[in-house]
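The complex appears here without one of its protein chains, the remainder shown in place.
Chain naming follows the written order as A and B, and within any one chain the residues start at number 1.
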Amino acid sequence: MSTPAELLRLRGIRKVFGAVVANDSVDFELAAGEVHALVGENGAGKTTLMRVLFGLHRPDAGQIEIDGAPANLSSPARAIGHGIGMVHQHFMLVPSFTVAENVTLGIEPGRHGRYHRAEAEQRTREVMARLELDLDPGAVTGNLTVATQQKVEILKVLYRGARILILDEPTAVLTPQETRELFALLRALAAGGTGVVFISHKLPEVFALADRITVLRRGRTVLSGRTAELSTEAVVTAMTGRSDVHLGRVVRPRLAGPVPAGAVPAGADPAGAVVLRVDRLSTEAAGADCPLAEVSLSVRAGEIVGVAGVDGNGQTSLAESLVGLAVVRGGSIQLNGAEITTHSVRKRRDRGLGFVPEDRHLQGLPLHGSVAEGLAAGRVRRLGGPRSLSAALPRALRDWARATVRGYRIDPPDIQARCQALSGGNQQKIVLARELEDAPSCLVLAQPSRGVDIGAIEYLYGKVAEATGRGCAVLLISADLDEIFRLADRVVVLFKGRAVAELDTATATRDEVGGHMMGVAA
Amino acid sequence: MTAVEAFLASGVRFSTPILLAALGCLPTRWTRDLNVGLEGAMLFGAFSGVVTGYHFGSAAAAVLATAVIGAAAGLGFGALITRLRASAFVVGTALNVLAAGATVYLLRSWFGVKGAFSSPQIPALPTLELGFLARIPLLGPVLSGQTPLTYASWLLVGFVAWASRHSVLVRHLKASGEHPEALRVAGGNVTRARILAQVWCFALCGLAGVQLSLGQLTLFTEGMTSGLGFVALAVVIFCRGSALLLTGMSAAFGLTSALSVRLDSSVLPSQFAQMLPYLVAFVGLVVLSRRSRAPETRMLTPTLED
Partner (left out) sequence: MTGTDRAAAPPTEDSAGRPKLPTLIGAACRSCFAVVLAVVLALVLIRLRGFAPVPTMLAGLSYAVGDLPSVARTLAWGLPLLVAALGVAQGFRGGMFNIGAEGQVYLGALAAAVVGAYVGPLLSGLHLLLCLAAAALAGGAIAGGLGWLRAHWGVDEVLSTLLSNYLLILLCAYLANGPLRDPTRQSGSTRTVHDTAMFPVILPRTELTAGLFLVVGLAGFAWWLSERSVAGYRWRMTGASPGFAAAVGFDVARGRIACMAVSGALCGLGGALLVMTSQGRFWTEIGTGIGWDAVLLALVGRARPVGVILWAAGYCVMRASARGVEQATGIPAELSSVLIAVIIIAAAARNGMFALATDRLRRWGAPLAGSGR
């Protein structure tokens, strides 16, 4: 058996952005028909490396060889010309364009600047047939589901005849079943001779799909080898640089201390006091997410209830209606026994509701503001009315902010740094620090580990666990099943805005939950 | 020609600069670099029309020269907002002030006059009596006898409407505004698209200015655009990208302006008559915002952060 042809070789790639060394002397090879996983924490340099390969960045040093010959990839057009295609983590699709328009963007059929709609749709259908996909080329991309949009992204790449396919965190937005479909597709493409580069930080998937694994940490290659010869522990150690990272269920302290005032007791067991009760909640449709239809759930003090579901099935609506940002059409929300359904965000927070939003850039932090401003929001909120002209950030508050930043090990420990300049993990620490400072009786967490590296995730889970030990009731809304199984006691599954299942995480399986997420009764 | 026909004809004449400026501004809406300096560009165009007409003695030369100067200005503006990453809002606002100051400065420096400049040497735009248009019942006398720029603006409406659906360039313009990364990775040139939109905008705004200064009375007055640029901006924002709606609104504003000039001060004090176009625009703005729930009304958001 002859060794498979080497499609791609990256040698000594170095890329610097200002003071940040994103890639430092990185080597990477890809053979035809191979699935090679590129693994690392957020900020390790995986995406930068692939953007260099795709011609979006020029490397400061190093060489790229394609089919054995050196290649100058100075622009995406050049990279596409060499047969490289990239499916980005955040889709490169114009929402208002149709599928055919997006697939043919940049190489539109037609002469003299005319856009030949019929021909574009015909050619799109041809590529779809090759992949055995069935989509309407005239459908508006923005209206499609996320998984379907991802298929359109792959279509785009294959339409240009890519032989090297790069996928950046493709499974972040997919259910287990959709992930399996994607993997089958990738295997089929690999069998046909395409080389696949698969960027991920989800190790179970990497081990399921990849033939080879390369681990990057802080811009350097720290480990590279065949999947069969590597262990999960070795890869995790290489990714984080620590050997004590715990990836299993998060240990939680026993519930201690008094039950929050007003919480409805159930029987004589104080651990059973219901803090948050949602009763047949229905909302209006808002934005891209599904409206809720009669969702009921409850969270007890010290408990973590997970809400699983694919993006777009009501998770955002649930989070926003709980916090008070979305209009409720029917049903009720009770916090510690008090009816808060019509309360403003401010009143709910004053009553003890904490919220870590899924989009921390838009809702969690003032991006252009300082760390101090991001931390101070809770305290400032309480200074309303006549104290509006007093100082917003007095010395006492700044001292507290500095102490918090030190306590949470936020890097850099400068309270005047712009929030924008911090890494995802540090940003999330600020959000959580601010919310926990208010000692909420109920904390709503929406997609808390998105864009956060493993070390910071550990820390955040630890803080959440501590809070539950103090009686905080936590509602964990997450599209990441691993996260739910690590943290939650029970899991509620949302599908098309309805709560279709409620399971115990100790006894349920991922497939069972995944099935409910797809609307298939287990 | 009856009084009504005269009124309608002047309405058409008034709406031409608004229509031209709005058609120019539309691609900048697509590329999300909305040009708020229409007022300034039109004022420069009016000035350029008078100066080049005076110098060359021919209206055609004035139109051509102004179009070329406008295109060059658009190139500069485009370079400023793409390569030099300046805010389109800030530069556009500054352009309005620059135009007001520079035209007065040059008027006094070059011609030594204050307030207005007129001369028998300045050629007027010819009016074309088009037989086939004049024969249309009712509207005939209104549609015929307009300047070439007016007819050009009507042709441009058709062209823009066609291009919106069928041209690759417009696809790229829209992509560079809505999702520039997508265009970039597809191998398209976002910078070129954005600059092209500004070149088009400035060239057409220049022509709009020429229509103002050479269209009926051949003179340049300080501040003669008097807010028409902002009215055109309002039209572009209201029209939701539809060329047909854009035309209709421009016509509506043109007629309102014509009305405000003709209203006798015994019917309505002159200041209130002058308010009419702005009042219509304001009411329209409120009604439109009330009816739409989309956040796209927030088109003009400038950014002060780097």
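Criterion: a contact is a pair of C-beta atoms (placed from the backbone, for glycine too) under 8 Å apart; a residue touches a chain by one contact, two chains touch by 3 or more.
For clarity, every value in this text was computed on a predicted model and none was experimentally measured.
Just so you know, the chain we are not showing touches A, B across the whole complex.
Among A:148, A:296 or A:370, only A:370 touches the chain left out of the display.
Only one residue in the set A:281, A:422 or A:454 touches the chain that does not appear here, and it is A:422. Which of B:100, B:130, B:152 or B:259 touches the hidden chain is settled by the complete complex: it is B:100.
Residue A:345 is the one among A:107, A:345, A:465 or A:518 that touches the chain not shown. Contact between chain A and the absent chain runs through residues 14, 17-20, 22, 25, 42-43, 45, 47-48, 60-61, 218, 323, 325, 344-346, 348-350, 355, 357, 359, 361-370, 372-373, 376-378, 380-381, 383-384, 387-393, 398, 411-412, 414-418, 420-424, 427, 451.
As for the chain not pictured, it touches chain B at residues 36, 80, 83-87, 90-91, 93-98, 100-102, 104-105, 108-109, 227, 230, 233-234, 237, 269, 271-272, 274-275, 278-279, 281-282, 285-286, 289-290, 292, 295, 297-302, 304-306.
Following the convention adopted for this analysis, only the chains that are shown with their structure count from here on.
The part of chain A that touches chain B in the complex is made up of residues 54, 56, 75-77, 80, 86, 88, 91-97, 101-102, 105-108, 110, 113-115, 117, 156, 368. Contacts from chain B toward chain A in the complex involve residues 166-169, 171, 174-175, 178-179, 181-188, 305.
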